[in-house]
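With one protein chain held back, the other chains of the complex are shown just where they sit.
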Amino acid sequence: LPICPNGSVNCQISTGDLFDRAVKLSHYIHSLSTEIFNEFDERYAQDRGFITKSINACHTSSLNTPEDKVQAQQIQHEDLLNLVLRVLRSWNDPLVHLVSEVQGIKEAPDTILWKAIEIEDQTKRLLEGMEKIVKRVQPGDLGNEVYSLWPGPPAVQVADDDSRLFAFYNLLHCLRRDSHKIDNYLKLLKCRLIQDSSC
Amino acid sequence: GQTAPEKPEIIKCRSPEKETFSCWWKPGYDGGLPTNYTLLYTKENHPEVIECPDYKTSGPYSCYFDKKHTSLWTIYIIVVNATNEKGSNASEPFFVDVTYIIEPYPPTNVSLTVEKKHLLVKWFPPLLVDVKYGWLTLVYELRLKSEKAQEWEIHFTGKQTHFKVFSLHPGENHVVQVRCKPDHGFWSEWSPESYVQIPKIFQEKDMTVW
Partner (left out) sequence: GQTAPEKPEIIKCRSPEKETFSCWWKPGYDGGLPTNYTLLYTKENHPEVIECPDYKTSGPYSCYFDKKHTSLWTIYIIVVNATNEKGSNASEPFFVDVTYIIEPYPPTNVSLTVEKKHLLVKWFPPLLVDVKYGWLTLVYELRLKSEKAQEWEIHFTGKQTHFKVFSLHPGENHVVQVRCKPDHGFWSEWSPESYVQIPKIFQEKDMTVW
């Protein structure tokens, strides 16, 4: 079978198109992450003060990511792309856990379960896309360091409800934060690399 | 006499929601012998040849790519082989980028409300399509005619999921349909026909206005 013989027209998806799709997907994932966090927060976390315990508790906080526009302007786009890749990869295992855990939460509405599954699905898709973009933008070894930033689920025998709910709250809080970072960096990279910083 | 089959032709590939897609082909003359069809594909810049995962779901002479086999990030190069005892013949390669082959299902819940001076038409995006967060942006077209008329009046409504029609025939029954299309893709089928009777007094009162 031909692998896109040169006679064929546009036989490769343009980098601009790849970015378009990645940004649409990252926007969608963050919107879902925000909804699932808000829904869980309203239903299970009111007046439990979980926010105070979720300070400095994200498994990705050790990753040195830009926190304002100036820092974002200073970082090389290869580094920012790789950061997005690392953050995405570090969510593989937690999202698998999230989907299985949701089913164990008392009267968790279907909407929370559906969103957890959809986020896991779409995040895998975005990772596939990001690996393609990184290969395109910076040919060479992509590296596939296995990210064990995530310490794994809390001890399963954690009996008391509060700790289990907090573990869940914290995961959704960090998911909302990291999915926003990914969305933000991708929109920025798209403007920088594809639209010459004039979006 | 009996010959090798003619080469088949891949006629179209469509995705209803950017998550799965199907392709259909038209067989050529089968050479008078039992002929077998296999769909093979590669992905851009990947030599590995893969066979169609599911020849059933989308009906005869088709291949269905489920979520696991559908990628947004690559071009598919698809070929169909026809084979019988006398030999084999392959179709031309067919290039597919899933983002550009979306043909959504029609809009749903079309509702018609006769208001003071216009007919208000409202509808919802097709099921399975998540337009809320821009994952798939749809534009719409509405067509309307009085039951007796021959020609449809067509209105492009952009992203609006409602539209006010001012030009109507008082006292007549009207039929309305809506269809949709992603920003770069194919128009859906028209929605089922919806009917509304425009009151006789509707326009007379208004005609004096212009």
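Letters are used for the chains, namely A and B, taken in the order the chains are written, and counting of residues starts over at 1 for each.
Following the convention adopted for this analysis, a residue touches a chain if its C-beta (ideal position, glycine included) is under 8 Å from a C-beta of that chain, and two chains touch if they have at least 3 such contacts.
For clarity, every value in this text was computed on a predicted model and none was experimentally measured.
Asks: One chain is left out of this view; which of A:H30, A:H59 or A:K132 touches it in the full complex?
Replies: Looking across A:H30, A:H59 or A:K132, the contact with the absent chain belongs to A:H30.
Asks: Sort through B:N45, B:T113 or B:S167 and give me the one touching the missing partner chain.
Replies: Touches the omitted chain: B:S167.
Asks: Give the residue, chosen from A:D93, A:E120 or A:D183, that touches the chain omitted from the document.
Replies: For the chain that is not drawn, the touching residue is A:D183.
Asks: Which chain A residues would touch the chain omitted from the figure, given the whole complex?
Replies: Its contact residues with the unshown chain are 27, 30-31, 34, 51-52, 54-56, 61, 65, 67-70, 72-73, 177, 180-181, 183-184, 187-192, 195, 197-199.
Asks: Residue by residue, what part of chain B touches the chain that was omitted?
Replies: The list for chain B reads 117-118, 134, 137, 145, 149, 151, 153, 155-160, 162-167, 209-210.
Just so it is clear, only the chains that are shown with their structure count from here on.
Asks: When the C-alpha atoms of chain A and chain B are each averaged to a single point, how far apart are the two points in Å?
Replies: 32
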